[in-house]
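With one protein chain held back, the other chains of the complex are shown just where they sit.
What follows is chain A.
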Amino acid sequence: MEYWNPRIEKIPADELRKMQYKLLKMLVYRLYNFSPYYRRKFKKHNITPDDIKNCEDVSKLPFTYKKDLRDNYPDKMFAVPQQEIVRYHVSSGTTGKPTIVAYTQQDINLWTESLARSLTACGIGRGNIIQISYGYGLFTGGLGLHYGAERVGASVIPTGTGNTERQIELMQDMKVNSIACTPSYLIHMAEKAENLGISIKNDTNLKIAILGAEPWSEKTRQRIEDELGIDAYDIYGMSEFNGPMFTECSEKSGIHIWGDHMLVEVVDPKTGEVLEEGEEGELVVTTLQKEALPLIRYRTGDITELYQDLCECGRAHQRIARIKGRADDMLIIRGINVFPSQIEYVLMQTREVGKHFQLVVERDGALDKMTVRVEVSTEAFSDKINDMIALKNRIKDRLKHFLNINTEVELLEPGSLPRFEGKAKRIIDKREF
């Protein structure tokens, strides 16, 4: 078992908790005294640093929302003067204004340290050749992983996104054995390679993939691992707190959140109430050491759960489950959480239908019934009824496979669905509660 920073990674759980308390106390003290934004916020909620007497007291602090970052655009939430800032990234967000994220040198160092630990846990280090196929630039993925991979001593090829044929060529020529990208890009790459007569499994040295930045499932992992003959690890992060920061370890059973960097809670997305370990809810993070843009109880909007049991790998740092979707558009159908993003993901992989869809949820007797309405593409249209029914069933099966729930599928003429910007309007919920 390899560790990048064994002293911190193998710290016993109770000592880690003590360390987190100390860091939290210092953070609140620092923000109360030096951040005009948080000072105002704390005062409004009658909070002083003295209120923090243990780790659990974090729940006394007010939440921070994406909206706060937007309302304070571009720099009103920064807690250091501009001279201290060495980098900015920009997160686009699906709706509204972008948000700017700032980093001091220390923030970059800690981000790099976080990824160095995580990449080591995935088996990447000196001697590995890694291709970073995340976007470089304003997006945090490329540069974040780049720094982390260089820190552990891997040889980095900063391919960025696009030009897939070239990427495959480099993968072969440079004997690349690791890659960081989105799961759908890796699948796309494998298909493209196959068209060129290249098998990733047999004709390349690829052995490890670090995959994230979009929702994916355990089934997709199985498929990628089997077809490509590699180990695939899930990575988590968001630009609001640095970018990609944490991955699974060799156990592939949850993502380790480095406790000295971040304090995590899971709350009920509706009430904000803190949930027990093992209960599914919205991930809330407090950045314990960030200087330029510290976040207190940031509502990530990501749905997950905290794992209770200790990981076999010997790290006491808490683990979160694979992200199940976004809190803002979660639907509960027959007791199962369903996210439009999951449906979008399934449809994106179904070439016969367009990317537009609509979800209709209604009550069928006592049961919820969900209908996914999709537009048939001209290429997929067959004038044999059987073919069209088979297409419908194929989509149904894929949705069932991915969501674990039965859905109806309705085929529509192209252009008949309304075009919306956001995702929320894709849902028509006719149920009465």
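FYI, a contact is a pair of C-beta atoms (placed from the backbone, for glycine too) under 8 Å apart; a residue touches a chain by one contact, two chains touch by 3 or more; residues count from 1.
We adopt the following convention: contacts and distances are computed from a predicted model.
Novice: Per UniProt, what's the omitted chain called: "Methylcobamide--CoM methyltransferase", "Acetolactate synthase", "Corrinoid protein" or "FAD-binding PCMH-type domain-containing protein"?
Specialist: Hidden chain identified via UniProt as "Acetolactate synthase".
Novice: Among A:14, A:173, A:364 or A:413, which residue is in contact with the omitted chain in the full complex?
Specialist: Residue touching the absent chain, from the options given: A:413.
Novice: Just checking the interface: what residues of chain A touch the absent partner chain?
Specialist: For chain A, the residues touching the absent chain are 376-378, 381-385, 388-389, 410-416.
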